[in-house]
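Just one protein chain is left out here, and the rest sit where they should.
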Amino acid sequence: MNRNLQDINRKNWPQWRERMHEIIFEADTPEGKAFDVALLWAIFISVLAVVLESVAFLDREYGTWLRWIEWGFTAVFTVEYVARVLSVRKPLRYMTSFYGIVDLLSIIPTYVSLFVMGSQTLLVIRVIRLLRVFRIFKLARYLGEAKVLVTALKASRHKITVFLGFVVSITVIIGTLMYLIEGRDNGFTSIPKSIYWAIVTLTTVGYGDISPQTPLGQFLASCVMVLGYGVLAVPTGIVSVEIAHAQKNAMINAACPGCGKEGHEHDASFCKYCGTKL
Amino acid sequence: MNRNLQDINRKNWPQWRERMHEIIFEADTPEGKAFDVALLWAIFISVLAVVLESVAFLDREYGTWLRWIEWGFTAVFTVEYVARVLSVRKPLRYMTSFYGIVDLLSIIPTYVSLFVMGSQTLLVIRVIRLLRVFRIFKLARYLGEAKVLVTALKASRHKITVFLGFVVSITVIIGTLMYLIEGRDNGFTSIPKSIYWAIVTLTTVGYGDISPQTPLGQFLASCVMVLGYGVLAVPTGIVSVEIAHAQKNAMINAACPGCGKEGHEHDASFCKYCGTKL
Amino acid sequence: MNRNLQDINRKNWPQWRERMHEIIFEADTPEGKAFDVALLWAIFISVLAVVLESVAFLDREYGTWLRWIEWGFTAVFTVEYVARVLSVRKPLRYMTSFYGIVDLLSIIPTYVSLFVMGSQTLLVIRVIRLLRVFRIFKLARYLGEAKVLVTALKASRHKITVFLGFVVSITVIIGTLMYLIEGRDNGFTSIPKSIYWAIVTLTTVGYGDISPQTPLGQFLASCVMVLGYGVLAVPTGIVSVEIAHAQKNAMINAACPGCGKEGHEHDASFCKYCGTKL
Partner (left out) sequence: MNRNLQDINRKNWPQWRERMHEIIFEADTPEGKAFDVALLWAIFISVLAVVLESVAFLDREYGTWLRWIEWGFTAVFTVEYVARVLSVRKPLRYMTSFYGIVDLLSIIPTYVSLFVMGSQTLLVIRVIRLLRVFRIFKLARYLGEAKVLVTALKASRHKITVFLGFVVSITVIIGTLMYLIEGRDNGFTSIPKSIYWAIVTLTTVGYGDISPQTPLGQFLASCVMVLGYGVLAVPTGIVSVEIAHAQKNAMINAACPGCGKEGHEHDASFCKYCGTKL
């Protein structure tokens, strides 16, 4: 019965659309894989063209060529976008999905650049489309690893939020103190700028575009650095613990490819029921 | 009997005071929640006003407005402070508590600014009042996470103290050596300034406002960086271990919301006695 | 039978070649050890000579001496390379191995410097040959530790790849945004340069040769730093977890020197079967 229903659905849907969907959205057939590889290269080259166009002397020399490449790829991606919309059964659902929006944003800036100069720089958003690389090469292993990382970061989000709230509060207070101590003559021209300095210092980036000049300011800055170092060990600790946890669970929940049973030890290399390599 | 005693106590305490306490100090009733949300916004806007006032061109343009906002919020917070004192049974206990002192410090600077110019900048201490955000939104989850972090940092405090003592000693010695090697002409004008440089380097902040110029100084600085990196891995290691520990204990000591039993495994997602989700 | 075969093989191979192999490739005999120690010192001194030659005033004063040292060691290393090729049974296999290529690359630049000025600087590749230090001093313990580190890094490689892909994507997008916000006048002269800035910032190096000047740019940079800090805790977390894992396995798989049995607890100090110190 279920199969019949699928058959009926398929009848209403023309053959060429289904074939197109197979090529564009899947990577199981040789054509589907070829399409995806070609697409990835197109994305990579088009992003590179945008990046290179921003270099003054390259723009002078090869500007015309780079703009031709840009328009060429935009045309290709526009055709691809239309094909994607045509080949799915629920176009609106695709168009409002994350990838649908990114696909659209990847072609709009070129057209807008006809009216607003320089907007084509936004085309680098195409770099997000490269995430499709994971699907093409069937990098199940990489997907698994990415999943462990995402799980760990998700599990850490409450702690990280508490931590960020603390960091923001402390930078506001330290920034204000430094504004009062150092004053406008030493580069701390306003509280927002002092907060910027506090963040640059607490995260140990330390540009040095603004740095304390008075002895008291340097003393306070030293305290911020030493104490801040201990505080900034916190996110690393949080993430370490969560990665250890996520990895352990990933193995326990993984099914054996041989017998399908779950619940293996987190450091097992072989299935304990049938001996298959995990 | 106990209940009667409470009734008697309540009789001596006027109805309106009790109601005020409920609104101001608790967030269970709709009015209490509305009060807290309004208060948070007021705190946020008043801090923003102080911060923006420090920006020279904003002060020129909107200075009068910003000062009006400041006085307005100070008036509101003064009324709130008086209301808080009136609505508690032991006013002195509130006034000497952490929040009581912060509440008072949040209004004083505006009044002081009538006599001492610029003191209103200290109003950013109001940012601490934002910590109340945790109570309002009933963020029990966030409170739990914060508790794990605080427990971990508390458990690390002895090790961190030993570590800080070591870091301070080493920076004094390195700072003195660099003062002798580099001398006053290369920016190392005094030992305190050299110690400041040593801290900037050891914490990997590296402003670059002072940096070694002589070959010997650069060699010593390189040793400090490479060896220092190994040493600075220590606080991260300490905090990681303690977070793992605190998290494990938090789960073991947590009572099941279903049956109230404790002692769950640290990676359990469901109560092992009644199956309720933890 | 097997022994006879070895004897026959040995007969075809002259005595002096076998002796040479023993001295050059092994460190069990006193001569072999003496050869390796002498070689290490030669490598160290020759690298030092190349490094010192690059210092302008040392080159002026002792340039002739340094070049003599360079040619002397190159002659020694050339003789050594020929001896190595002669003393192995399968010369091609040695010449195409990692060490074989490094050994060759360690002598070529001096000869090339006859035609291309300055190419002798590439001789510092000899520093890689110092890795042989592990074999000489029979630092089995260090080799074991290095193995744990390599195992941990290998196990992390998928996660690190995912992470690096993410970091590269994010720096391209942030770099482009900063190029648009700050513009060419504030040092962000092109997108590649902005990407360079983004990497310098995300890794908390923070040279300060380029730094945001506009308020919006400084705000975005602050977000990058604070959020970036959380993200950069990830590789540390990954590596920590894998080191813990690799170390545990190393102990479990280690055989007891007394009875040869495996499977000891990861924190055992003595064999649980015969009591020998592990």
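In this document, chain identifiers A, B and C correspond to the written order of the chains, with residue numbering beginning at 1 in each.
The rule is simple: a contact is a pair of C-beta atoms (placed from the backbone, for glycine too) under 8 Å apart; a residue touches a chain by one contact, two chains touch by 3 or more.
Worth saying up front: this structure is predicted, and the values here are computed from it rather than measured.
Note that of C:71, C:99 or C:207, the residue touching the chain absent from this view is C:207. When the omitted chain is restored, the residue from C:20, C:37, C:51 or C:108 that touches it is C:51. Counting over the whole complex, chain B has residues 158-159, 161-163, 165, 169, 172-173, 176, 179-180, 184, 189-192, 195, 201, 204-208, 211, 215, 218-219, 221-222, 225-226, 228-230, 233-234, 236-238, 240-241, 244-245, 248-249 touching the chain that is not drawn.
Although one chain is hidden here, its contacts on chain A can still be listed: residues 204-208, 236, 240. Taking the whole complex into account, chain C touches the unshown chain at residues 47, 50-52, 54-56, 118, 121-122, 124-125, 127-128, 130-131, 133, 141-142, 145-146, 148-149, 152-153, 160, 164, 167-168, 192-193, 195-196, 199-200, 203-209, 232, 235-236, 238-244, 247, 267.
Convention: only the chains that are shown with their structure count from here on.
For A-B, the equivalent interface among the listed pairs B-C or A-C is A-C, as over half of the contact pairs agree by residue number.
With centres taken as mean C-alpha coordinates, the chain found closest to the middle of all protein C-alpha atoms is A.
Chain centres here are Cα means. That of chain B falls 44 Å from that of chain C. With touch defined as above, residues shared between interfaces to two or more other chains in chain A number as follows: 192, 195, 204-208, 236, 238, 240-241, 244.
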